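A single protein chain has been removed from this complex, and every other one stays in its place.
Right after this comes subunit A.
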């Protein structure tokens, strides 16, 4: 975890209504949330010195997709937990090869997400 006790989360998805839903889900857990709309912006967040404990990563986004962003972040040595969330079931292997920690299909089930966060020790 980052030095703060609060779980710092980066939501990476080009769909604004999807980001709003994730924000609502995670806000209930008291997480601190930042949103970006593409993979490059996600990478830039880390390049500019921001630290996150958790990344929710969509796959299909403009400029840089989620698989490439995941690979880039791991190449930078970013240790944050990355949960890939996409409608593309076939991308599971690609995401794990790129370094994702977990994979969920959209639409995200609140309970399934909570179970993963518990497994990551982000929830009591």
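Annotations
To be clear about the criterion, contacts are C-beta pairs under 8 Å (C-beta built on N, C-alpha and C of every residue); 3 or more make two chains touch, one makes a residue touch a chain; residues count from 1.
By definition in this document, contacts and distances are computed from a predicted model.
For the omitted chain of this complex, the UniProt record lists the protein as "Histidine-containing phosphotransfer protein", which is one of "MADS-box domain-containing protein", "Golgin subfamily A member 7/ERF4 domain-containing protein", "Histidine-containing phosphotransfer protein" or "Exosome component 7".
Only one of the listed residues, A:30, A:93 or A:107, touches the absent chain: A:107.
Between the chain not shown and the residues A:17, A:48, A:90 or A:124, the one that touches is A:17. Checked against the hidden chain, the listed residues A:10, A:25, A:84 or A:117 yield one contact partner: A:25. Against the chain not shown here, subunit A presents residues 14-18, 20-21, 24-25, 28, 58, 60, 87, 106-107, 109-110.
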